[in-house]
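The complex appears here minus one protein chain, its other protein chains still in place.
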Amino acid sequence: MTDQRPVYLNLFKIRLPLPGIISFAHRITGVILFISLPFAVYLLELSVESEQSFEKAQQILNQPVMLFVQILLLWSLAHHFFAGIRFLLIDAEIGVEKSQAHLGSWLVLVAEALTLFVITILMTAGVSS
Amino acid sequence: MSLYVLEGLRPWGIQRVSAVYIVVFILYVSYSLLSSDVLAYESWNAWLYHPFNTTMVGIFVIALLFHAWIGMRDVVLDYVHNIMLRIFILALLVGVLIGCGLWVFRILLLSVVS
Partner (left out) sequence: MKFKIYRYNPEKDAKPYVQEYQLENIESGTMLLAALLRIKDELDETLSFRRSCGEGVCGSDGMNINGTNGLACITSLDNLKQPIEIKPLPGLPVIRDLIIDMDQFYKQYRAVKPYLIVNDPMPEVELLQTPEQREQLDGLYECVLCACCSTACPSFWWNPDKFLGPAALLQASRFIEDSRDQAFEKRLEELEGPFKLFRCHTIMNCVQVCPKGLNPTKAIGRIKAKMVARSL
């Protein structure tokens, strides 16, 4: 009987507060960045081998599909970066109080949104010039 | 379990220390990208193979490998409970990370030699 007891764990019904969402996204983005590592190293190799391979690396990145990948990776990096800084601050007892947890999480979201916005502007400016 | 290498406190500490270096490194690279036109072959190579920058990148790679290892290890320890599968995935992660690390160091050292 004991072994057959049900366990309630419906993740769609259990509310995850904003700090929890930030933390979960930190994990997801970390895994995405890990998966991108071999490709990043491959691009690094292309970028130093010769002038031709450097151009090839640029061509790969300029493919339309790659735009989506680039946005995904930029967001991953931005989120992992700012959420990571928040975690470091929490370790230092900054923003660890309940009243500060939501504010800190919002600051992470604002910072990453701003970063993506600025990078997009810089990149479009770079393309058009 | 030898593959959990370094137990609890030490990986946690290494995770934080490497994170701090990575933050500094990302800020430095962002500054370099903004202040010069490294998006061309010549200037990019000049930037990368400036001894200071090569050192920065080298330390970054080591910090990143540790950081990624501990992070991915934590993901596996949280979700994968079958011991054999867990050991297999952890070993695979170590392989991928060391492979990537050696590859980058080859890239960094090759032109130091040439």
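Read from first to last, the chains carry the letters A and B; within each, the first residue is number 1.
Simple rule for what comes next: a contact is a pair of C-beta atoms (placed from the backbone, for glycine too) under 8 Å apart; a residue touches a chain by one contact, two chains touch by 3 or more.
Just so we're clear, the structure is a prediction, and the values are computed from it rather than from any experiment.
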Quick check: which displayed chains does the absent chain contact?
A, B
Per the definition of touch given earlier, which of B:Ile26, B:Leu77 or B:Leu109 contacts the omitted chain?
B:Leu77
What residue numbers in chain B mark contact with the hidden partner chain?
4, 7-9, 11-13, 73-74, 77-79, 81
Provide the residue numbers of chain A that touch the chain removed from this figure.
1-2, 4-10, 13-17, 19-20, 23-24, 27, 87, 90-91, 93, 96-98, 101
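FYI, only the chains that are shown with their structure count from here on.
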What is the distance in Å between the mean C-alpha positions of chain A and chain B?
16
Chain B - residues contacting chain A, complex:
16, 19-20, 23, 26, 34, 39, 41, 44-45, 48, 68, 71-72, 75, 96-97, 99-100, 103-104, 107, 111
Which bits of chain A are touching chain B when the two form their complex?
27, 30-31, 33-34, 37-38, 41, 44-45, 47-48, 51, 54-55, 77, 81, 84-85, 88, 91, 122, 126
